[in-house]
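A short write-up of the structure that comes next.
Left out: one protein chain. Kept in place: all the others.
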Amino acid sequence: MTRIVNQFSKWLGAIDWDAFWGNVISIGIRIAILVVLYFIIKYAGRKIIRSFFKKYRANQAVSNGRADTLEGLTNNVFGYVLFFTFAILILQNFMNVTAIIAGAGVMSLAIAFGAQGLVSDVVTGFFILLERQLDVGDSITIDAVNGIVENLGLRTTQVRDFDGTLHFIPNRQIMIVSNHSRGNMRVLVDVAVSPTADTEKAMRIINDVCQAMKEHNKNIVETPVVLGVESSDGANMIIRVVGKAVNGEQLNVKRDLLKEIRTALIAGGIELPLPTVVTTPQTT
Amino acid sequence: MTRIVNQFSKWLGAIDWDAFWGNVISIGIRIAILVVLYFIIKYAGRKIIRSFFKKYRANQAVSNGRADTLEGLTNNVFGYVLFFTFAILILQNFMNVTAIIAGAGVMSLAIAFGAQGLVSDVVTGFFILLERQLDVGDSITIDAVNGIVENLGLRTTQVRDFDGTLHFIPNRQIMIVSNHSRGNMRVLVDVAVSPTADTEKAMRIINDVCQAMKEHNKNIVETPVVLGVESSDGANMIIRVVGKAVNGEQLNVKRDLLKEIRTALIAGGIELPLPTVVTTPQTT
Amino acid sequence: MTRIVNQFSKWLGAIDWDAFWGNVISIGIRIAILVVLYFIIKYAGRKIIRSFFKKYRANQAVSNGRADTLEGLTNNVFGYVLFFTFAILILQNFMNVTAIIAGAGVMSLAIAFGAQGLVSDVVTGFFILLERQLDVGDSITIDAVNGIVENLGLRTTQVRDFDGTLHFIPNRQIMIVSNHSRGNMRVLVDVAVSPTADTEKAMRIINDVCQAMKEHNKNIVETPVVLGVESSDGANMIIRVVGKAVNGEQLNVKRDLLKEIRTALIAGGIELPLPTVVTTPQTT
Amino acid sequence: MTRIVNQFSKWLGAIDWDAFWGNVISIGIRIAILVVLYFIIKYAGRKIIRSFFKKYRANQAVSNGRADTLEGLTNNVFGYVLFFTFAILILQNFMNVTAIIAGAGVMSLAIAFGAQGLVSDVVTGFFILLERQLDVGDSITIDAVNGIVENLGLRTTQVRDFDGTLHFIPNRQIMIVSNHSRGNMRVLVDVAVSPTADTEKAMRIINDVCQAMKEHNKNIVETPVVLGVESSDGANMIIRVVGKAVNGEQLNVKRDLLKEIRTALIAGGIELPLPTVVTTPQTT
Amino acid sequence: MTRIVNQFSKWLGAIDWDAFWGNVISIGIRIAILVVLYFIIKYAGRKIIRSFFKKYRANQAVSNGRADTLEGLTNNVFGYVLFFTFAILILQNFMNVTAIIAGAGVMSLAIAFGAQGLVSDVVTGFFILLERQLDVGDSITIDAVNGIVENLGLRTTQVRDFDGTLHFIPNRQIMIVSNHSRGNMRVLVDVAVSPTADTEKAMRIINDVCQAMKEHNKNIVETPVVLGVESSDGANMIIRVVGKAVNGEQLNVKRDLLKEIRTALIAGGIELPLPTVVTTPQTT
Amino acid sequence: MTRIVNQFSKWLGAIDWDAFWGNVISIGIRIAILVVLYFIIKYAGRKIIRSFFKKYRANQAVSNGRADTLEGLTNNVFGYVLFFTFAILILQNFMNVTAIIAGAGVMSLAIAFGAQGLVSDVVTGFFILLERQLDVGDSITIDAVNGIVENLGLRTTQVRDFDGTLHFIPNRQIMIVSNHSRGNMRVLVDVAVSPTADTEKAMRIINDVCQAMKEHNKNIVETPVVLGVESSDGANMIIRVVGKAVNGEQLNVKRDLLKEIRTALIAGGIELPLPTVVTTPQTT
Partner (left out) sequence: MTRIVNQFSKWLGAIDWDAFWGNVISIGIRIAILVVLYFIIKYAGRKIIRSFFKKYRANQAVSNGRADTLEGLTNNVFGYVLFFTFAILILQNFMNVTAIIAGAGVMSLAIAFGAQGLVSDVVTGFFILLERQLDVGDSITIDAVNGIVENLGLRTTQVRDFDGTLHFIPNRQIMIVSNHSRGNMRVLVDVAVSPTADTEKAMRIINDVCQAMKEHNKNIVETPVVLGVESSDGANMIIRVVGKAVNGEQLNVKRDLLKEIRTALIAGGIELPLPTVVTTPQTT
């Protein structure tokens, strides 16, 4: 038992308490100053960025989406740079951060392996911005995610799904970007009529509807035309109609076209497809 | 045989028994002190963290979910740091841990390879927190997992499935986070009526129901409206209705809407879709 | 021919036979001692571990599953450490193991590549234990494997399938752990009635059954309630009921609920869904 | 408190403010000059490239698509080289960029890992150009993307989908390029007649239609011929017809052929396939 | 022409023919001796292993499967060690094998990359043996392979499929081992009756059959019991029965149970499920 | 402001304009000479290759496909070697290419990572040629691509699809090559008759048809024979016939056989399979 006490008192006696507490206080003060500085710079920075982009939008002829993208990204980059600068400054009080980052031991190697994902994120994000693949407000599809871009960050892109969900996609996950907000969109309607219907007449009626619609719907960029009989079997004959609409309006144009054609075909006496048997797979 | 004995006694004689036992006892004492210290610090630390977050929640305007997230993570980080600090201190009595970690031989390489998953976990977890992708209590989808976030740790995120299962997801497995608790959610109802029904009248009835519902249901943020005829075949005509509801209430609003529209359509004399043939695949 | 003999006798003559046999015997003795020691220590160690965990279970308030997990793991770790320590001690008599492990040639590199799977196993296993993701006896799902945990080892986890199969899963294969033994479980019943049935009355009957059942079945934690009409088509109207049950009893509660609701609905005169056509795909 | 003031004033006093501000101004001037230069060179470069390709197109016998591809790529490469040259020149004022790029620490390794995707993009893009796999305006299929090439860049290829979507494909994602704009395309029509129809007569009629069509449709490169009965069951007999059309016209030729053959078969008294039962899977 | 002759004779003249032929003969002799030695040692070794395992099986209480596994593996390891030892000894006569293996040039690197699969095989195989995941004769499932283990080698495991095919699986391909030969197996029978049948009576009949069967079939370890109504729709009501049987007998027990229950239900007047429509997809 | 001017004039003054312009001119001249040389050598090389292969084809007994393959490849290799030789010679005027290629910094590492795909392409392409897996004109399947080989290059293989599309496949993507142009091909016909038909008689008729066909169709290498009843259900009995045809003619032989057998069976009074219900999945 005396052994334990000896050992312990030897340990305690070996500590220079004055230096210890002096050190603790000195480090505490330095950290406090750094934290205060961090919040001051952060607040000032955000303010400057906001006012800058206000002028940028007012003076120059940049699209709104682009300005939002750049403001979001500037905030994002500014926040990360500030955060990591002060994080390293504070950590420097406890350990030699530079040595770890520049070292070549196991830990450094593990960090390098682990951090490559992060670097990939930043590199990819950088090129997505530079090549203007995305702007805030664009309707896009990335992999299985589908929605409106809300924010383009250095590391993640935020996409708001049409059902309200917010997706966070690490930039390195973004391989093929399919941007639905770049130019006019196709309107494709497959009209089904009975296989015994008068094909020529049906095509004429459909073309008339398209022509009429083009005149009073300014969202139609290219008048839809009948391409021909796409396929035909015992129950249906499919007639394909293709046109172009203003970006974002293609679904509305399609719905209107579908309704108008249907009405016109019925009025013109063209038989619709044969009745179908509906099957529902069921499990209790 | 004498050879064996000689060999053996030579081995035994070569050991300095005094130093050996002295060493054993000295190491034992040091380990005992470390273990006691570990439990004291752990207990004190947990207490301090709890009281700190109690004040934090009382004083400041942080959301509850965020506070839970931060408290959970602080506990988690504190626990890991403490555990590994003392584990290394104790192991130091047996082998040169620093040398192994900083070394460059086969074992170090193997460790680096093996540990990169761990580093990826921590890096990803860190950014998930920093970018506020998740808060405790959020309803999320990660890959095939679907549920409520219970805990966000340095290495794993715990998600409680809606059926009660608890999923442990290593952070590096978290690629695309789909957060369903960020803003209003869409309500989409596809109403099926008979293809021979009066489309205009049906749409009018549905729109009336939506209007009426909006007035006495404050969970509806955006009045649902009829978009138009989505599709039509020999057995069904689908009319699509879209609106917005308060986050978390979208399913209830949808169910109510479905019931009300059905009742109104029947009352209004709109025929429902044709009866269907139900098929059940069977295996004995 | 003389050349062959010369060559051969030159080789034989170059060997110092005395030293050779002396060496062989000396190594043999050393190995014999090591093997005996190995079995002694193994036997003693197992005994100590068993008696320790006996006391541990008796004295302290640890769950049985946790104690089983720890005892299994302690045995597993002890066995591996002992085995590899003696394996290296024995191999040291034939080659310089340390040099190979610490070397940097082709073989070392190949070993490092090959062994990284092993390191991943141990690292993952360690964190699964530390984070209490699994206990022996838990019902879990890992990837496509489904069953009761039988043993949690340093390198592999053993899961007993419900059909009796024993699965050995290397720990590194364990990504998302879905633990079904942590808290109450949901009971979800989808009741199918005829689309022409009286919805309000059906819901009332179902709610009464749920209420009655809650009173005499103490495995129900949260009384099941009708959520509403989930969907409806020409053959079925689905009414969803959701409640909560004690962990492990959810399937029994569901079966009882299903039977009771069926009986009550028939008694209440609610029509069941339309008869279905059963289709069986056949191959001879 | 005095301690903090002391510490702080010590820090402030240690800074050589003259040198600091001199440095700041000097760097500011250098950056301003670089930025101005960047925009001048960029403007001039674009102008030179445009005028060069104008002459190139006028004087020489290069296809339009190839000229577009080369102009787009030259602009792209010029933009990247300029951007990175000036980015490095500007960054050089703040840190030693060369050292980081040439270094061998953790950060360099992480960069190397992260940047390999970029290098793969450039290498692949380079060979796609060199081997003329794509030209601007070609109709192509890459993986699941299908459309017209709009731009071939050093890092990404832009493909305009037929529905108007713009796809950005990183070049390294481009594995197998399927180019539909290189030579004549096959026209394949599967004609379905009743299994009880007179096969020989049907084939004769179809061959006559093909022959007649070839004469007045100059998009047909190779007269379609009947290959024979492809398959036959209780409801259909399939007769396959194969020919060749000018690139881009194969679908129109197919539609015309389908219509003409149908008309001729009906006129010739060949029975069409038996009526079919149409099944529609339905979900409400 | 004289140039060629000069060049050639210069080459020939530069060769020391005596040393060349001496070298060739000397190497030839050495290789011959090594080959003879190889076959002698191989023959002796196999004999010793066989006689050792004969005694091992006679004296000790090891299961037959385990003894087969160990004998197969010992032969396998002995064969590989012998083969590679002599292969290196023979190759040493032509090139410096050690230098290549220990080197760090391109070839070594390529070998290390290529050989990592081999190392993974051996490491995994080693642990499969140590953890007794497989024994010769076990019925197992590995990935998509299903059968009886025939041999467990250092590099490959041989599994005999139930249809007679022999699968060779490299050990590194073995991830999750599902061993069907470790303990009793579940017997699960889903009995289908008409949805209009008397449920209570049917359950009673089934339970009686199970009870009766348990008495005269000693392969049943746990009497099968009715769990309840699993599901119910317009054509079937499924009643689930679960019990346990001796390992390997579960399928026979299931078949017997199915036949007995069927007979009893028919005798008891319980209606069987409604007749089904069988559909056969057909292609000619 | 004066500061900026000073700075700027200092920069300008520091440049030795004479040396600068001299350098620019000198480099320009060297590049011009290299470009001219490049085109001369390229033109000459192509000519030599063409004339060489003309003789090669005339004089020797090599298959046409092989000669095409070799000529294409020689052109391809010659083009690449020439291009890169001159590219490096030209780039040497601007930077130290050798140093970059041989260096070991971040950029080199990134290049090595990025270029490994290229090396894999060349290595694989080399072995495909050496092992004669493909010849120009062969009908092959690689992964999902199906067609005729048009060109076999050092880096990519070009395959012309049967519908006219040209596929560019990087050689490293070529794993399993399935070559359909190496030897005779099987002809397999599954004849469907009614399950109530006279099996023996049907088989006899089919065998007679096969025998007769063999006599006047020299594309049949091995007379087709009836293997037996492959399967049988309520609607069809399938009789399998297998033979062999000259490579490339198997589909024609199959079509002829199918037609002849059908005619013979009808003539022989064998009932065909029962009429089928045709189902068409439909979406509007």
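Which chain is which? They are A, B, C, D, E and F, in the order written, and residues in each are numbered from 1.
Operating definition for what follows: contacts are C-beta pairs under 8 Å (C-beta built on N, C-alpha and C of every residue); 3 or more make two chains touch, one makes a residue touch a chain.
Here the structure is a predicted model, which is why all the values come from computation and not from measurement.
When the missing chain is restored to the complex, the residue among E:29, E:82, E:118 or E:227 that touches it is E:118.
Across E:145, E:175, E:227 or E:264, the single residue that touches the chain missing here is E:145.
Although one chain is not drawn, the whole complex shows that of E:48, E:62 or E:166 it is E:166 that touches it. Among F:16, F:208 or F:230, the one in contact with the hidden chain is F:230. The set of chain E residues touching the chain not shown comprises 3-4, 7-8, 83, 103-107, 109-111, 113-115, 117-118, 143, 145, 153, 155-156, 160-170, 173, 192, 252, 255-256, 258-259, 262, 272-283.
Taking the complete complex into account, residues 25-26, 29-30, 32-33, 100-104, 108-109, 111-113, 115-116, 118-120, 122-124, 127, 130-131, 133, 141, 175-180, 182-186, 188, 199, 227-230, 232-236, 244, 247, 250, 273-274, 276-281 of chain F touch the chain not shown.
Note that only the chains that are shown with their structure count from here on.
Centre-to-centre separation between chain D and chain F, using Cα means, comes to 21 Å. Residue positions of chain C with contacts to 2 or more other chains are 103-104, 109, 111, 113, 115, 118, 192, 232-236, 273-274, 276-283.
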